[in-house]
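Data block below; observations after.
With one protein chain withheld, the remaining protein chains of the complex are depicted in position.
Let's look at chain A:
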Amino acid sequence: MTAAGAFKFRIDRRSGVATYWQIVQQTKQALRLGLLEPGDKLPTAREVVEATAVNPNTVLKAYRELEREGLVEGRRGLGTFVRASLGTASSLDSPRRAELEEWMDRAHEDGLAREDMTALFDSVLNERFPQENS
C-alpha cells in the first residue's frame, strides 16, 4: 500500500466488457486523471484479487497489456510501476477538441442526432483502430 492510498479497480461483471480490459481502461483513466503518476506502484495481483475476487491470471494479463503499451513496468520482486503518463488530448484547450467541436456543429446542421454521431464516431474509430479483443 502506498502512502497516498492504493489505487483500486472497480470491476463491473455485468458490463459485458472483458475484465482484463476493464483493468487496462481504468488504469489509463487513472493516468489521464492524475490518480496515478510515473513512479507510482500499481496494486499487486494478490491485492487486486483479494479485493475484487477476479481470477489472478486476468490481472496479470491486464498488467502485461499495460506493459506492452509501455505504460507500466514490472520490477522483479517489487511490483508493477507506472512508467509514463498519458497525454491530455481531452483537455479543454487541445486543438483536437476544437476540431471535434467544429465537426459536431456541422453534423448537427446536417441533421444528425446525438446517437447518429456516436454511431458514426464508433464506426470510424473501430475501422481505423480495431480492438484486438472484444
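Keep this in mind: a contact is a pair of C-beta atoms (placed from the backbone, for glycine too) under 8 Å apart; a residue touches a chain by one contact, two chains touch by 3 or more; residues count from 1.
Keep this in mind: contacts and distances are computed from a predicted model.
Only one chain is not pictured, and the protein name UniProt records for it, out of "Outer membrane protein (OmpH-like)", "ABC transporter ATP-binding protein", "Electron transfer flavoprotein subunit beta" or "histidine kinase", is "ABC transporter ATP-binding protein".
In the full complex, chain A contacts the hidden chain through residues 11, 13, 16, 19, 45-46, 49-58, 134.
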